[in-house]
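Yeah, one chain of the complex is gone here, protein chain that is, but the others are all in their spots.
Let's turn to subunit A:
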């Protein structure tokens, strides 16, 4: 394992910013730390980099305990949210900073800087100052600077958060390309944006309130989230309370057959795109028996281009709203219409109610 965190706990004064984190990242693997602000994901990254000292637990790099080593002795590449390019140094000098600190021969520095700038496509900007670059260009320089020291580990702290939406999508593609260029580096990617995590990470570690909630391969977490928090944070799943019944579970009076509730699992999780909306055959509701799914009423429709996002209330479940993504080529029910929410059993999973 290239990076290994064992029971890492960080306190800032009396507040606990990270509680007992166990996590390892292999060489060549990308792990995303995903969570809302204040979930401890950035603190975890700082603990790996050495910017904060854990009050408990150990940090290992390639098997060596580095918990008590300063950042300068760890040899980790770090890219922070605002990039922190040194404003008084030109692009080439920014990239050369780590190599000069290591007192590499001048020829080697120049060669490596050239290599790095070429990799991120910034060769033409070597003589510019950071303030003369756009956000996306600054980010590329920050990555080149971090990778110039040939780190075994690259830490990326919300690298796309400072960019606008279009640029973010482009840079996501660039980061995927970068991953292929440095296949042996372990990458830890901190983000609050689930789409970035899904696009880049081999495994996703979902964090909440200074703790690790779930960690698993991205596809697995998405398809079968182990907890309600992960289900809703990753992919915005709908969560509906259920009761176990003979041969299935009951949701708002409607039985979904074939689901077995383990003890404690009391929420049905289904993605917005997996629900099918059907107009009610009998307006005003013909009773649960007559429906293909759960009864509900359309509360609102938002057009999102490729799909319409429909919010529905659920009959018999006060305060619960369900989000349904209806492809744009499908007919959208009117606001106020009675509908049946069809829940295909293969798209449903059951999760523990963990207080969210």
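Operating definition for what follows: a residue touches a chain if its C-beta (ideal position, glycine included) is under 8 Å from a C-beta of that chain, and two chains touch if they have at least 3 such contacts; residues count from 1.
Here is the rule we go by: contacts and distances are computed from a predicted model.
Participant: For the chain that is missing from this picture, which UniProt protein name fits: "Alkanesulfonate monooxygenase", "Branched-chain amino acid transport system ATP-binding protein", "NADH-quinone oxidoreductase" or "ABC transporter permease subunit"?
Facilitator: The UniProt record for the chain left out of view names it "ABC transporter permease subunit".
Participant: I'm checking contacts with the chain that's been left out. Which of A:28, A:75 or A:316 qualifies?
Facilitator: For the chain that is not drawn, the touching residue is A:75.
Participant: From the list A:3, A:149, A:234 or A:294, pick the residue that touches the absent chain.
Facilitator: Final answer for the missing-chain contact: A:149.
Participant: Which of A:14, A:88, A:180 or A:331 sits in contact with the chain that's absent?
Facilitator: Touching the chain that is not displayed is residue A:88.
Participant: Among the options A:35, A:50 or A:296, which residue touches the chain absent from this view?
Facilitator: Looking across A:35, A:50 or A:296, the contact with the absent chain belongs to A:50.
Participant: What residue numbers in subunit A mark contact with the hidden partner chain?
Facilitator: 49-51, 70-78, 80-82, 84, 86-88, 97-98, 101-102, 145-146, 149
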